[in-house]
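With one protein chain withheld, the remaining protein chains of the complex are depicted in position.
Let's turn to chain A:
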Amino acid sequence: MRRYVTTRRLDRAFLELYRIYSFIIRFFKEAFLPPYEFKEIIKQCYEVGVRSLPLISVTGFIIGIVFTNQSRPSLSEFGATSWLPSLISIAIVRALAPLVTAIIAAGRVGSSIGAELGSMKVTEQIDAMEVSGTNPFNFLVVSRVLATTLMIPALMIYTMFVALMGAYVNVHQHELTSLTTYFGQVFSAISFLDIFSSLIKSFIFGFTVGMVGCYKGYYSSKGTEGVGKAANSAVVTAMFLVFIEELLAMQIINAIRAM
């Protein structure tokens, strides 16, 4: 009979924390050591990056239009609609593009990673890799986490551009602003720190989405119910963590700006 150090629940909670810690440490150990699964990393980059483009394009473009449309009435009250490109660019570059990209990735990629690894766990495919002397962690986890960490920043840059184009369509329709003037105002409003901090945030968001999806799938409980739970929990946890990270990042970046 198994004996518990504290209580059954508390033991499990500590075990879970330890498992998360080991999972992250193991990723960093194995990501930099051979063998490198280049073929799988490229395949996953395609899955995360290229396959997300249609959804990102539509969402980014619509967000640009909607945000501009909703901001116009407030600015026009003060006769300041000419500030729209500056306002929109700051909002998109600093917060909307990284957040929207991460949330879409959590929904599309995080759930798919959670379900895929969960189903591989349930059907003993992960065990099969392990007993054939192959490292399933390197093949499945490292490749996927690297793909999300590298591709989500790239997608974020693309979202920025698409959202700014969506905003331009709306601005041009109402204020007849030319593309050159619009982008002139956009770039005068944003700084290197804005783009750099958003890129750093996106790397962190990408790492989080990949890590959570892989962790939930890799340790999903047995049975088909476990697969569903892994996919669902991957999305919910990743989104929650992304918002927390955004909040913390905002505080740090504002502190840097104030220096």
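Some points to look at:
Just so it is clear, a residue touches a chain if its C-beta (ideal position, glycine included) is under 8 Å from a C-beta of that chain, and two chains touch if they have at least 3 such contacts; residues count from 1.
Going forward, contacts and distances are computed from a predicted model.
Missing chain, UniProt protein name: "ABC transporter ATP-binding protein", from among "Oxidoreductase", "ABC transporter ATP-binding protein", "Multicomponent Na+:H+ antiporter subunit D" or "Hydroxymethylglutaryl-CoA synthase". Screening A:Ser57, A:Ser86 or A:Asn135 for touch with the missing chain picks out A:Asn135. Contact with the undisplayed chain is limited, among A:Thr6, A:Ser22 or A:Thr123, to A:Thr123. Summarising the interface, chain A meets the missing chain with residues 1-2, 8, 35, 120, 123-125, 127-135.
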